[in-house]
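Here is chain A:
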Amino acid sequence: MSILLVLEWIVGIVLIIGAVACVVTENIWAAIVRLSLLSMLAVVAFALMRAPDVALTEAVIGSGLVTFVFVVAIKKMLPKENENEETR
Partner candidate 1 sequence: MMGSIIWLIALPLLAAFVSVVAQTYQYGLLVVTLLMNLLVLFAAPQGLTIIGGYEPPFGISLLFDQYALIALLLIQVLLLLIIVLARPLAKNYTPVILVMLAGLNGMLLTNDLFNLFVMIEIVSIAAFILSTANGKLTHTFHYLILATVSGVFFLLGTVLVYAYTGILVVQGLMMRLASLPVALSLIPMMLLIFGMAVELKLVPVSSWAKNIYGQANLLTGPIFAAVLAPAFGFVFGRMMNEVIVLHSLTGYTLLVMAISTFVLGELAAYRQTDLLKTLAFSSIGQSGLAVMMFTLGAPWAGILLLINNALAKSILYGVATGVTAAYGNASMGVLKGVFYHHRLLGVAFSLASLSLVGIPLFLGFFAKVSAVMAIFSTGLIWVPVIILLTAIVEGAYVMRWLLQLWSPAFEGYLASKKELPQKRNVFSAQQILVVGVLAVILFTMGLMPQRFVDALQKTQPAMAQYEMVGQGEQQ
Partner candidate 2 sequence: MKKLVSLFLILVLAFFLTTALDQGLDFWHSPSQLDAFRMSNAFVQNDVLGEGGALVFGESKNLESGSANIVTSIVVDYRSFDTLGEITVLFLSALGVGLLMGSGVRTTLRSGFILKTAAKMVAPLMLLTGIYIFTHGHLTPGGGFPGGSMMATAFLLHYFGSDTVKSNLKPLKWIESTAGALYILLGLAGLFVAGSFLQNFLPTGTLGHLVSAGIIPLVYVLVGLKVGSEVSGIVADFSKTEVVS
């Protein structure tokens, strides 16, 4: 039982738990943050699977840009908060 194998099991189990947590939650912000964390875990999984190219791409696009786009898309949809901040 090498360390990598143990790590693999940990990552796998946390991935499953994280995915369930991401899908069942009613809070959208929590879901987005969990999706982002899930993506980062997937980066570890890709690295464990000896796929550095995919890990790098997933890190930049999957957990970076996708999250950014989600946040920007939803942040705009809270107009009252934004206006308050701008007028302050």
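Candidate entries met the following condition: all candidates are chains of the complex that A comes from, given by their letters.
In the analysis below, contacts are C-beta pairs under 8 Å (C-beta built on N, C-alpha and C of every residue); 3 or more make two chains touch, one makes a residue touch a chain; residues count from 1.
Everything numeric in this text was worked out from a predicted model, so none of it was measured.
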Single touching candidate for chain A, where 1 or 2 all sit in one complex: 2
Residues on chain A engaged by candidate 2 in the complex (per definition of touch): 51-57, 59-61, 64-65, 68-69, 72-73, 76, 85-86
